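Missing here: one protein chain of the complex. Every other protein chain is in place.
In order of appearance the chains are A and B, and numbering begins at 1 in each one.
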Amino acid sequence: MQPLLDVSSLTVKFALRDTALTAVNDVSFTLSKGERLGLVGESGAGKSVTGFSILNLVSKPGFIAGGSVLFEGRDLTRADAETLRDIRGNRISMIFQDPMMTLNPVLTVGTQMIETIRAHKKVTRKEAEAIALDKLRKVYIPSPERRLTQYPHEFSGGMRQRIVIAIALLTSPSLIIADEPTTALDVTIQAEIMDLLLELCQSEDMGLILITHDLGVVSQVTQKIAVMYAMGDTASVVGAPLHPYTRGLLGALPQCADKADCGLETVAAPRARRRLNQIPGSMPSLSDVPRGCPFNNRCELCETVCTTTRPLLEKKSDGRLAACHMVA
Amino acid sequence: MAGLLRRFRQSYFLYSFLRDPVAVTSFALFVILASSALLAPVFAPHNPYDGANIDIMDAETPPLWKDGGNPAFLLGTDNQGRDLFSAILYGMRVSLLIGVGAVAMQACIGIMVGLLSGYGSRRLDNILMRIADVQLSFSSYMVAIFLGAIVQMTFGVGRYEQVAVPFLVLVIGLAEWPQYARTVRASVLAEKKKEYVEAARVIGLKPFRIMWRHILPNTLTPVLVISTVQVANAIMSEAALSFLGLGMPVTKPSLGSLIKSGFQYFFSGSWWITLFPGVVLILLVLSINLLGDWLRDFLNPKLYKD
Partner (left out) sequence: MFAFIVRRVAQALLVMFIITREMVGVSVSVKEREALREKLGLNDPYLVQWARFTKNALQGDLGTSYFYRKPALDVILSKAPATLELVFVAQCIIVLISVPVGVYSACRPRSVLSRLFMGISIVGVSVPVFLTAIFMIYIFSVHLGWLPSFGRGNPVEIFPGWTSVLTTWSNFKHIILPSIALSSIMLPLFIRLIRAEMKEALETEYVKFARAKGLPEWRVVMVHAFKNTLLPVITVGGVQLGIMIAFTILTETVFQWQGMGFMFVEAVERADTALLVAYLIFVGAIFVAVNTVVDLIYGFVNPMVRIAGRK
């Protein structure tokens, strides 16, 4: 069966004065209908850029330099503006990081919802309003009729993110890309929003790409994980991590160090010592990536081959993908 | 010193300046205009301030290349028989002097008020900004024109001529200081929140020292950027005042008063008296504006908007 989304060898660059920096290098992953994928990595690993490039919405001076994004069989990196417009907000919706910045401050919530519906469906204002009300109820906004006429600044952060989610639901898309949907919110509200998102994805059978740096969240919400490290080497993790970077990441999680039932089997975390593992050093800057494997200067398993040859993403013994010379 | 020079030569500033042909051209133009203005006594073939030198019989001689041109007067003469080329050089000197002087004054008042307002108490801030608002809401041209009218009436035209330059510096300086005050205040408020100011306070430095040595240097980028535009504006303000007869007198003309003196002859054929000073004024202001534009793009400070 054809996957819903097939991203292969996606490369995004940023044009500078005379050079181009590579922000996302050679990223590949697939997603079936109704499947939920977590895209994790350190800050600056290119997670958000990957998310935006799926919708071909990388802002200047960034541009997609290579690879393809097949959505329902169509390559979005080569689609014309009208096709893209038809897919954005209709078949694929996005939820942004900061709900305080996402909604236009001078337009009412109702206007911002109705314009989305009417951009994609031939409906009257009344019908559009009915759809908007229905979705607002789905995200548990109290007295939605009144809320529709209000402006974004009259809502709290959590409420605004609910509205953004409601906007994402308006046209019943088959995929939602959520770019760190909870980072800008209070901790107590984070869980609520995450639960809501999971619930809606399950009930509406929507695919989800959850971009986050929080492995704990990912393990609860998604069925599949892609880990990105500097310039986007990816490794899919469903059970035990293969790539040394992923092992390091998991080892740094307190719940994984303490408990075995966090949904991810721990490998690198020495449970007995009860001390969090730490990946030494920090991610290389985009203009200064080491030769060979980009992780080699921080890797415990590093050997000569890692400093000369860049590892490719390949199927390992148990059928999962990892880009590493050192794991079989 | 040599090290400083080398650092300048290798700097990104110089690099991007040299790569921008508009910036280089306008800088060259400005240097030519400014230096010929400053060295007017050297370059000018006549002294337009010397009444003995001027012969009314020479009045309205057209430029050299026109019929009736006189080799002694390259760009012709004005309605009183003064050599226009010399008058323009001297006039540009006056315009530049007033422009730079007025901006220096604006900057002094504005930076002081801005620092006090941004770093002082809320009450002081409120009072100072209220004054700046009032000053701004009465457009600076209006203030300058009005004060010009009052002073000219008070002193009488004869005595006014002697105080014209300092008066114009004062009036244009007073009219526009809120621009600086608001810019500096905004940067101070932004800087004040930063950790290094907190650190300086923890060390126990005196407020004055924190303000002067720590905050002020960080506000200078926007000040530099608005300064270029302000010089251009001040030169234009002076020209406008002179054009209305409230600025420099015809005996010690600036570019604006030369334009005024030629205006009534413009349509009766003596177009050069207005045209040449006009073109020089435009070139001068344009070169400063272009430089300011480039500087703004290069330094890209967060300017205060309101």
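We take it that a contact is a pair of C-beta atoms (placed from the backbone, for glycine too) under 8 Å apart; a residue touches a chain by one contact, two chains touch by 3 or more.
Not measured: the values here are computed from a predicted model.
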- Task: Decide which residue listed in A:24, A:64, A:87 or A:196 touches the omitted chain of the complex.
- Result: A:87
- Query: With respect to the chain omitted from the figure, which of B:177, B:243 or B:272 is a touching residue?
  - Reply: B:243
- Note on the structure: Which of B:44, B:184, B:216 or B:290 touches the missing chain? It is B:290
- Determine and list the subunit A residues touching the chain excluded from the picture. 55, 57, 59, 81, 84-90, 93-94, 96, 98, 101-108, 115-116, 119-120, 151, 153-154, 164, 167
- Those residues of subunit B that touch the unshown chain are 130, 133-134, 136-142, 145-146, 149-150, 152-154, 232, 236, 239-240, 243-246, 256, 259, 263, 266-267, 271, 274, 278, 281-282, 285-286, 289-290, 293, 305-306
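One rule holds for everything that comes next: only the chains that are shown with their structure count from here on.
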- Centre-of-Cα separation between subunit B and subunit A, whole angstrom: 54
